[in-house]
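Excluded from the complex is one protein chain; the other protein chains are retained at their positions.
What follows is chain A.
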Amino acid sequence: MFVVPRSVILLLLVSEGLINHSSCEVEDTLLSVIVIYRHGDRAPIRPYQTDPYKDPSNWPMGWGQLTKIGKRQQYDLGRWLRERYKNFLPEEFSPRDIYVRSTDVDRTLMSAQCNLAGLFPPDANQTWNSNLAWQPVPVHTVPEQLDPVLSMKKPCERYRQLYQALFTTREFVDIQRENRELYEYLTQNTGNEIYNLETLEQLYNTLFIEELHNHTLPEWTKSVYPHKMARWADMSFALYTYNPKLALLRTGPLMDVIYKAFDNASLPKMHMFSAHDTTIADILNTLGIFDRHSPPYASTILFELRARGVNRLVNILYKNSTTPQRMILKDCQFDCPLDTFNEILDRIRLSDGEWESACEARFLGMVQFGTLQTGVFLGCMGLLFVLLCSFIISIVWSRRRRETVNYLRIPNQEE
């Protein structure tokens, strides 16, 4: 089973720049790359009731929308990717080389477009407008409610049950108790109901953005923001994948896509996913390499598959500032053999069909039936009950008769 007790996780974050590339790495051939990033700088998702900056004029692009800074961040990330993969990814865009998928949210769709503007500036052949150094590159998406892979918003009843159950555990009951005063303070001052880690994180996020955009925060925040709140906001990112069961249902379909991308050489060289802070946290946490934090704008996870001689090696890197860090899986070293990597993924991935059936609601460990099945089930049980009753009755009856007979006989015999 997939068991990565977080207390035992040995997390080795080594800055890539600190390690000299060994001479044999020069002979490595990059085979496939998976890039997953968070969108760039955005406006707050929503203000709080007493927010001094709740007037929409403070955020002309609209709530939750990508800002100009965010566009630039993604464009720069695209240029950074071009530099890193200049010998791997042809300069000329071709859908055979790259497949881009985004969650169905404006800021991630736009982030992907900006990233690609940096990654694929048109070369001489692809210049279609001499006044515009830009070309279209397709960004695919799936409506959130239908997407278990990247949005992870397709309803999953079993996940909902398990997630609810998480907060009845001792650990979380204690956290609730510990935070009661903090929640009360925040609720009083914001006019919003702050009652758990998720609502706390939403508020933290809004304050963080307002401060980032040079808005002076109100006086009441001084005693709680950022320090008191930060720890809990960081922890909130671990919630969706808090235990192996949650992680499997949450990121299983995405892990399956990653597995298949490295498994099939005929697929594009690069898979690019434009998503959210939660996506970054979910992936790292599922892999057991999450150092609890709020993933910053344009933070990026890279999965690289290399050939070294006959060996196939997988590397994972996490870029949340200028230099990417090497991430080391507990059960594998940095240059992780593909077979070992696949074994690790096998424990944490689910195909579409597997996910669908794993999501069915359970009751006492049993798959809960739909209405039709429940009807049939209850009918059968009823029939069985009737049969059993009539069986017992018939036994009792025949016994009685036998007894009667015996009774009758005995005197006969006695006679």
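Structure notes:
Here, contacts are C-beta pairs under 8 Å (C-beta built on N, C-alpha and C of every residue); 3 or more make two chains touch, one makes a residue touch a chain; residues count from 1.
What we mean here is this: contacts and distances are computed from a predicted model.
Within the choices "Ras-related protein Rab-14", "RAB2B, member RAS onco family", "Acid phosphatase" or "Cytochrome c1, heme protein, mitochondrial", the name that UniProt assigns to the complex's undisplayed chain is "Acid phosphatase". Only one of the listed residues, A:89, A:117, A:246 or A:350, touches the absent chain: A:117.
One of A:36, A:77 or A:109 touches the chain omitted from the figure, and that residue is A:109.
Although one chain is not shown, part of chain A still touches it, namely residues 60-62, 65-66, 68, 71-72, 75, 94-96, 104, 106, 109-111, 113-114, 117, 125-129, 131-143, 146.
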